[in-house]
Structures are given as C-alpha cells and as structure tokens.
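Note that one protein chain is taken out, while the other chains of the complex remain in position.
Right, chain A next:
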Amino acid sequence: MWDWNYTWEILPQLLKVVPITIAATLSAFIFACALGAPLAMAKQSKNKWLSLPVSAIADFIRKTPLIIQLFVLVFVLPTSIGLTLSPFVAGMIGLGIHYSTYLSEVYRSGIEAVPKGQWEASTALNFTKTNTWLRIILPQSIPPTIPVMGNYLITMFKETPTLSAITLVELLMTAKTLGSSSFKYVEALTLVGLIFLVLSYPSALLVRALERRMQAREGSAAIK
C-alpha cells in the first residue's frame, strides 16, 4: 500500500520546492509587516476621513477569502489596468495584504499597551512626534508583540498551499503533479503534510517558549 521506493524517489523533488515555499512566506510576511504599520496608524488616526474608510477596507479584506483576493490579483488586474503579475509576486502581494490586516491589529494592541504616562512624559520632555514614536513608543510596543507576530508567520507559512491555486509551484502543487502522473497520491500528499509539520511544529514550540519567557519577565518586572 505504501511504496517506500517511490517515497524516496519523490522526496528530493518535494524538498527542492521547500525554499520557494519559504521564500514566498518570508517575502509575504515582510510585506505584511511593512503594510500593517501604516494601516494600524491610519486606523487609529483622529481624522475620521482616514480612519473610517481604512478600517472598512481592512475589515472587508479580513472577511473575504484569500483565494478570491489572489484571483482578483491575477485575473482582474490584467484586464482592468493591464498589470500582469507572476504567480510568485501575486502570491506575495495577496498573502501580504491579507495578513497585513491581521498584523495591524497586533501593532494596535502593542501600541495601546504602552502606558499613557509614556506619551505624557515625552510631551513634557519636549520630544518631537517622530522622536516620541521612534524612541519611546515603538521600542516598548514591539517586543511584546513578537510572539504573536511569530504565530502569524507560521500561519502564513501554512497558507502557502493556497498559492497553488494561482499556479505557484510550491509543495502542494508539486505533490499533486507527482500524484496525478503516477496515481500515488498517498505518498506525495502525506510527505507534504509531514514537511509542513516538521517545519511548523518546532517553530510553534519556539514561539510558545518565547511567549512564556516574556510573560515571566513581565511578571518579575511588575514585582519590582
């Protein structure tokens, strides 16, 4: 039932596309992190003409499926504005935009967790707005969000199979091609599942350890 020879034969072919999968994850994550910051700021803006539409758009992106957003990028953009993206770039942008709405919430929670006195103190000390953000608020708001960001990185990694729908040759696409040519889906698909597990589970454990350490540090800081 399980063909070991075939397993060893296809394993290298699957491992060969792991770097593409990871590259897609990382570039999309960087994109999402970069886009999430201005998104968080716009959503928090006192200017309602900015905060309301941006919040509405972010909500819309969060509540609609990634796969449709990817289809919009590869099918609608070429016909409407004549922009044709490669599967990798479209995947990076689509995955990045989708998760930037999640990351903007993470940033928001990080910023809101900074005590109000910090803002008041920087005003009292005559810090400029830029300096307040760069030297006071961000250095305090980013570290607590790192475990959450780590979790989203893992989540995005697990979303990359969706990119096969826009013909990016990643793990699942490769497994499906292998499976359909030999009709041995069991080995190929099980290997893909195992590869995902082997990469994501240790990362998840790492994030959990980080989370615990930061909680412990927070606890001891509170005692002081």
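To be clear about the criterion, a residue touches a chain if its C-beta (ideal position, glycine included) is under 8 Å from a C-beta of that chain, and two chains touch if they have at least 3 such contacts; residues count from 1.
Note that contacts and distances are computed from a predicted model.
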Per UniProt record, missing subunit out of "Ectoine/hydroxyectoine ABC transporter permease subunit EhuC", "Protein DltD", "Ligase-associated DNA damage response endonuclease PdeM" or "Dihydroxyacetone kinase subunit DhaL" is "Ectoine/hydroxyectoine ABC transporter permease subunit EhuC"
If the hidden chain were put back, which of A:A34, A:L52, A:V76 or A:L206 would touch it?
A:V76
The one residue from A:A23, A:V114 or A:L189 touching the chain left out of view is A:L189
Can you list, in ascending order, the chain A residues touching the missing chain?
1, 60, 62-68, 71-72, 75-76, 79-80, 158-162, 164-165, 172, 175-176, 179, 183-186, 189-190, 192-193, 196-197, 200-201, 204
